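A single protein chain has been omitted from the complex, and every remaining protein chain is retained in its original position.
The block that comes next holds chain A.
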Amino acid sequence: MAASISRRCVRHLSTFPLLNARPGYPPSLRNVEVILPRVPRITEGNEPQYPPVKPSMTSGSKAAKQARRALWIDNVRSSDTPVEMIYLLNKRQRWQEVIKPFSLQSGYGHFFRDVTKTAVVDELPENIQTLAESGQVKTEVEVLTERVIELLMVESFSIRRKKQHRIIEHKERSQSLAQNILNLLISHLGNRFPHLTDAVVDGRCQIKSFWERGERRMQFNGEPVCSVRAKEPLGLFAQTTDEVCNGDVEGWPYNPKEIGIFQNHINPVCFPGFKYQPGHLFPHTQIYGVNFDLDRAERHNIYQEIQDNFGLMAGYAWINALAMYQGYCWFQDIPRPMTAQVIYTDGNRFSFYCYQANTLDLSENGSPWNNVCFQKTSLPMFTDVKDGKVRDFNVEALKLLVAFLINSPERH
């Protein structure tokens, strides 16, 4: 009676054939729902017997996206050559901010400092200052003053320039002066300072560099007049234990559109002026001329800001590009700080920047260090060239130029 009732009850429970309703099973166990044993909870001393459940690599879930990103980062870190690493980083097109070393809207300095994690110091590092005042530089400058004055006269009177729009005239004047002064100094100093003859001097090569800071990706496009690359790295301008390298850089949480910096969506490019070849992969000195409307910058009172922020962006981007050619990036940080020297001139005034990149990993929980830019801006070399004379020639600017070029790895 009870068995028939139970059988009837069980039949109502499920219309599908039951698991154990097979011949061979004892009649008492037929048509009875089997309760499977419960999976035991994972507790201490009770490790799971099976490997963990990994997210699918093809699904659109958050875990899958994170897993794909982690795999990509692993591949980047374990790539054999720098070219392969750069390909993995730039094969996907992304939205990126297109940056030049200047902008013509005020307030962009905060953004530049945030995006490169740079602290700015308004004076040049001690070793450069002492070098500029040293006897060696003095002797060189005594001979060079005459030749530089001669060069300035030639630039002003002897070179026949086609009459152009004033913006182009400014550019050409400053760039031609930058090129000729550097050529003169390098050829003059090369005899006594072999690191200059060993170095590679790039002409007007574009510098293209890309990096990530948080959610943003930056693409830098610079057009220096002359870049000097060396086989060995320059010495440090500040120790990583110094206060300067361990500070906080203020964030700039606004849209870069507000300061005239816009995005594009193409493959980023890493090009430090030459296609990849091992050899001279350390920055030494770089010189930029004017590449914007100088009159407009002065009219809108932005020119001082441009001079204050030029070197920090140009320096970081150049170091970043060369570091990527060595196989480092924001996922694979540089083992020791890299330094570079940048000069900017507008044909008359010179600005000197000593950039030290302590880290390429600019993420929030990345490196405890920040990058530093030591600078001295707006140093006039002369006031005017009139009546066959260069007026008020400033030897300080020439001393710093010579000191920058003399500065070599052996000194440190």
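We adopt the following convention: a contact is a pair of C-beta atoms (placed from the backbone, for glycine too) under 8 Å apart; a residue touches a chain by one contact, two chains touch by 3 or more; residues count from 1.
By definition in this document, contacts and distances are computed from a predicted model.
Participant: Could you check which of "Translation initiation factor eIF2B subunit delta", "Large ribosomal subunit protein uL23m", "Calcineurin B homologous protein 3" or "Glyoxylate/hydroxypyruvate reductase A HPR2" matches the UniProt name for the chain that's left out?
Facilitator: The chain we cannot see is recorded in UniProt as "Large ribosomal subunit protein uL23m".
Participant: Identify the residue among A:G60, A:G135 or A:P253 that touches the chain left out of the display.
Facilitator: With A:G60, A:G135 or A:P253 as choices, the missing chain is touched by A:P253.
Participant: Sort through A:P55, A:G107 or A:G190 and give me the one touching the missing partner chain.
Facilitator: Considering all chains, including the one not shown, the answer is A:G107.
Participant: So one chain is hidden, and I want to know which residue out of A:K138, A:H300 or A:K389 touches that hidden chain in the complete assembly.
Facilitator: A:H300
Participant: Need a quick check: the contact residues on chain A for the chain that isn't drawn.
Facilitator: 105-107, 253-255, 258-259, 300-301
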